[in-house]
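Here is the structure we will look at.
Every protein chain but one is kept in place in this view of the complex.
Letters A and B mark the chains as written, and numbering starts fresh at 1 in each.
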Amino acid sequence: MAQGIRAYFGHITDVVTTFWEGLSVTLSYMLRRPITVQYPDRVEKRVADTLPPRYRGILEVDTAVCTGCMACERACPIGVIKISTDKDPGNPKQRVITQFDIDVGKCMFCGLCVEPCPTGAIAHTREFEATRKHVDSLVFRWVPDPAKPVPFYRPVKGQDAPRAPVGEILRRCLAAASWIERPSFLPEERKP
Amino acid sequence: MNTQFAIFVFLALATLIGAASVALSRNIFWSAMGLLSCLVGVGGLYVMLSADFVAITQLLVYIGGVLVLILFAIMLTSQIQEISVSNRSVGLVGGYLIFFVVSTLLSFVALWAPWRLTSKEPVANTTVALGDGLLGTWLLPFEIASVLLVATLVGAIVIARKEVKSDS
Partner (left out) sequence: MRITLGLDSTSLSRRYPRLAILATLFMAFGLPLGLYVAALAVFPLNTPERLDAMAEQWLGYDLAGSPYRYIVYTAFLLLVAFIAVNYTAVFGGVSTWVERRVAGRMQSRIGPNRPGAAGFLSWVADAVKMILKEDTIPAEADHLLFRAAPYFSMVGLLLPFVVLPFGEATVVTDMNVGVFYVAAASAFVVVGILVSGWASNSKWALFGGIRGAAQVMSYEIPAGIAMMVPVLMAGTLSMQGIVRAQGGWPWQWFVFQNPAAFVAFFIAVTASLAEGNRTPFDLPEAESELVAGYHAEYSGFRLAIFLMVEWANMWIMAGLAVTLFLGGWQVPGYGAEDYARLLGTGLLPAPGWFGLQLLSMLMFVVKTWALVFVFIWLRWTLPRVRVDQMMSLCWKYLVPGAFLCFVVTLVWQLLVPPAGVAFTGYALTALALFVLAKFAVATRRNISKVAGHRVDLGNW
């Protein structure tokens, strides 16, 4: 009987002490800063710039240092990359890239294409925002015009390829092709 | 026809139609809804008789308590639609007999009782008078009723509680 009474009042004390503790914890969290990042518009820095440097975002190709070895095309397990080469009509010894397409809509960001690249021409950026109205527009053409092909790069021994800083080219292209300002009656953009 | 009479007719109709649907509806849930209408109508009639406390008690006890309990019981019952709910053991003849006897009696009371007609008066504070009456003049019946209710409660608990095994 006495035990029962002690248990009864023990429950009441339990309720009071646990309420005290729990309410204090929740109130204390209410007074702290929420950790939510208000992506996309209320951020102090671009979210892409806050990501870790080895983040595997959208692929970028610096065609100026591309050797045309097609190692990336072979490495891709799902055929995202499509490269065509040709002889330069003006200079038969020089081979040129006429097409370098990456279908970002299919890409799974595995990074297998980046590893065999001898010059680092193909690389993952930290960009991840490339919304388009049509999935076809997600095919990024790194050689925009087949009529203006890009010559192969010849690596120089003992010297790193002069690769543009990773992400810069892609960011420029994305900004140029942002579809919000682009009226829908215009033809779809060819550039990436 | 003045406004008060119109309100009275409305409330009386709500009561009577509700009461009729309690008896006649094929679906027990609809019977309960009829009971709701009936009880609210009676509550309204109490208000018209300046009995505010009784009217609110009607709402509190009969709708908040009894009706909800009935609805609760209905929900725990299976097969509540499209069944005959009348009592077959007495039969139609007995039913009509009881109906005529009771309705005759009630009609006599309604027509021949010396109803005291009071003048219309605004709702006065009846709570004080009721409290004085219950705890003064009518204290003994009130207490007997409370003791009876306590006995009912204790009995219900005794029936409902599980037997504690004594051997352990």
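The rule is short, and it goes like this: a residue touches a chain if its C-beta (ideal position, glycine included) is under 8 Å from a C-beta of that chain, and two chains touch if they have at least 3 such contacts.
Since the structure is predicted, the reported quantities are computational estimates derived from the model, not experimental observations.
Trainee: Which of A:V25, A:M108 or A:V135 touches the chain that is not shown?
Mentor: From the options A:V25, A:M108 or A:V135, the contact with the absent chain belongs to A:V25.
Trainee: Touching the hidden chain in the complete assembly: which of B:M75, B:L106 or B:V147 does that?
Mentor: Considering the complete complex, B:M75 is the one touching the chain left out.
Trainee: Pick out which of B:G65, B:G91 or B:P141 touches the chain that's been left out of the picture.
Mentor: B:G65
Trainee: Have a look at A:R33, A:R54 or A:K157 and name the one touching the chain we're not showing.
Mentor: A:R33
Trainee: Need a quick check: the contact residues on chain B for the chain that isn't drawn.
Mentor: Contact residues on chain B toward the absent chain are 3, 29, 33, 36, 52-53, 56-57, 59-60, 63-65, 67-69, 71-72, 74-76, 123, 125-127.
Trainee: Which chain A residues touch the hidden chain?
Mentor: 8, 11-12, 19-20, 22-36, 38, 40-41, 43, 46, 129, 131, 178, 180-181
Methods note: only the chains that are shown with their structure count from here on.
Trainee: Take the average of all CA coordinates in chain A, do the same for chain B, and state the distance between these two points in whole angstrom.
Mentor: Averaging C-alpha atoms per chain gives centres 73 Å apart.
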